[in-house]
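Here the complex is missing a single protein chain, while all its other protein chains stay put.
Read from first to last, the chains carry the letters A and B; within each, the first residue is number 1.
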Amino acid sequence: MSGGGNDVALRSGAVARAVIYAVLIVFAVYYLLPLFVMLVNSVKPLEEIRSGNMLALPEVFTFAPWVQAWSKAQIGVEPTGLSPYFVNSLVMVIPAVALSTFLGALNGYVLTKWQFRGHRIVFGLMLFSCFIPFQIVLIPMARILGMLGIAGTTWGLVLVHVVYGLGFTTLFFRNYYDAFPSELIRAATIDGAGFFRIFRRILLPSSGPIIVVTVIWQFTNVWNDFLFGASFADFDSQPMTVALNNLVSSSTGVKEYNVHFAGAILAALPTLVVYVVSGRYFVRGLMAGAVKG
Amino acid sequence: MAFLEIRDLHKSFGEVDVLKGIDIAIEEGGFLVLVGPSGCGKSTLLNSIAGLETVTSGEIRIAGRAVNDLHPSQRDIAMVFQSYALYPNMNVAENIAFGLEMRGVAKAEREAAVARVAEMLQIGPLLKRRPGQLSGGQRQRVAMGRALVRDPQVFLFDEPLSNLDAKLRVDMRTEIKKLHQTLATTIVYVTHDQIEAMTLATQIAVLKDGILQQVGTPDQVYSNPANIFVADFMGSPTMNLMPASLQQANGTTSVQIGAVSLPVSEPSEALRSHAGRDIVFGVRPEDVTDLSSADRSARFVETLECGIDVVEPTGADKFVVTRLGEKEVTARVRSSERIAPGDRVPLAFNMDKVHFFDPRTEMRIN
Partner (left out) sequence: MSNRLRDAAQDLLPKLVLSPSFVLILIFVYGFIVFTGYLSFTDSRMLPSFDLVGFANYFKLFSLRHWSTALSNLAIFGILYIVICTVIGLGLAILLDQKIRGEGVLRPIFLYPMALSFIVTGTAWKWFLDPGIGLENVMHLWGWESFEFRWIKDRDMAIYTIVIAAVWQSSGFVMAMFLAGLRGIDNEILKAAQIDGASAWKLYRRIVIPMLRPAFLSAFVVLAHLAIKAYDLVIALTNGGPGRATEVPATFMYSYTFTRNQMGVGASSAVIMLIMIASIIIPYLYSELREKRT
């Protein structure tokens, strides 16, 4: 992705280039517009949104909507704001990402460097699990979580996200380790290192980039999940996305657009920060997830 | 008794037989080179000796001990890989010491061993660097260091020079030869480069399609190739090989190539029995020369007037391409010879060093 452009570009005149830049800028505006709308209107008083222009900069600048969204808005029974749900999401995301990444690394290692009869079928079955419509597992999952006694808990959501993240994490590590020279494994075998030692001493120290990609991918997916959160969480374990949706679509009272926008930005902030800080790895993850096999 | 012994070794991957009954033995301190075109099974054979591949049947013995059922790390071997296989996350010293560490050798002892090897290979200044910071030649040395430090019974080399540029390859070849002369450890070395095989080996084993074609000293393999494949594979430029027929008249045996006839000196019983039949005639370029370069110790030299098609100077010599029957023949002449394409010049054929093969079995006729 980061490589320079083709040596051969369209040989085009100044007019053509101006058109190209114009089109690109128009699209940049299209992509930035919703973010701009959210930002600008999250610092306006409600009255100014209702009577004013959504695309205009604020005349009166206020942080009140942010405070409201974070710690005061009525979402559940109590007017707590989004903050407890933000914490719920964090508490759910961290173990889910760590576990699924760890298991994916081990799976990828086995599926490339210790292949056995049928390894392709095992991988194929795991890979297909990335694509299933989750509606197909909702009913039995609700029952199993109940049977395990973790229905409605954060741990229940962690389990769900680990299971349905395994396909992707395994895919990432498998593709990465596939390109890892097998001669290194042979050399280490002759040197006397066993299964775990080869993993810990030879592969893991070289896995930095793919760990970053996997963690970002999993973090984004788990943080942004709505379906599982809406299906399996109780009031006290609801993740951020569910809380935001409740805030925005609650039909009672006045629609506080400015609070909704502030809440939406709060919900988007962690993944946006990850994207800004490590966009390169984020894109690599997207590509790895799109180009299978 | 042989130090490394391979008996009736078979290896199949599913339906495909990669090694079809290999028998090789080499004495202690020997340098065995496995050579052959890609896909001939030489690397599989080496990996089988290392224990990195399971053999289908047959036996491998090192120093009298059957090692078939031993883990690679217990066979007392060390290996240098084509890609060098240096651990990218460890520095040079750690790479070299890793095998010792896995065997539980104490730290002080490991450091001493690394220092000794670094001294031997002159890589002392590199010890703290990572493999990524090294040149190809330096990586090669480190890979050898990793093998040397273990002081194994057998060294295994898997095309170790194929990733180096031409000049470095020649230097490292000399270095490996020196190392072998100093350490006198048994070596098995895989290459597809017949010049490497000739220069390094005490024994050459030529493989093709999983079958051993010939084992012998470099001189045996070069001077008495067992079949057409070996004759063609060893030597550069390659041996001139052409269809011919063997004639017998008035008590002399001669070989008929197109319109040209060359008398054969002291034909053997086996050769005479082919009289009147088609054969394949072979002669190396260095045995077809200008008259003044002809081997003075040769007893039978035949001179033929030949038209020259192509002249290829190499500096030390000139190779000229002429025509015998319908086949091109390469001859080696002095570089001072003034020959141009289109000339007709007399060329001397050293009939002591010609080869005959049975076109049906492709085997040498002695």
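We adopt the following convention: a contact is a pair of C-beta atoms (placed from the backbone, for glycine too) under 8 Å apart; a residue touches a chain by one contact, two chains touch by 3 or more.
Fair warning: this is a prediction, and the values are worked out from it, not measured in the lab.
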Option touching the unshown chain, where A:67, A:91 or A:137 are the choices:
A:137
Counting contacts across the full complex, list the positions on chain A that touch the omitted chain.
1, 3, 5-12, 17, 20-21, 23-24, 27-28, 30-35, 37-38, 41, 49-50, 52-55, 103, 106-107, 109-111, 113-116, 120, 122-129, 131-141, 143-144, 162-164, 166-167, 170, 182, 185-186, 189, 194-196, 220, 223-224, 226-227, 230-231, 241, 244-245, 248-249, 257, 260-261, 263-265, 267-268, 271-272, 274-276, 279, 282-283, 286-287, 289-293
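Note that only the chains that are shown with their structure count from here on.
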Separation of mean Cα positions, chain B and chain A [Å, integer]:
57
Along chain A, where are the residues that touch chain B in the complex?
181, 183-184, 186-193, 197, 201-202, 205-206
List of chain B residues in touch with chain A within their complex:
47, 50-52, 71-73, 77-79, 81-83, 85-90, 98-99, 102-103, 146
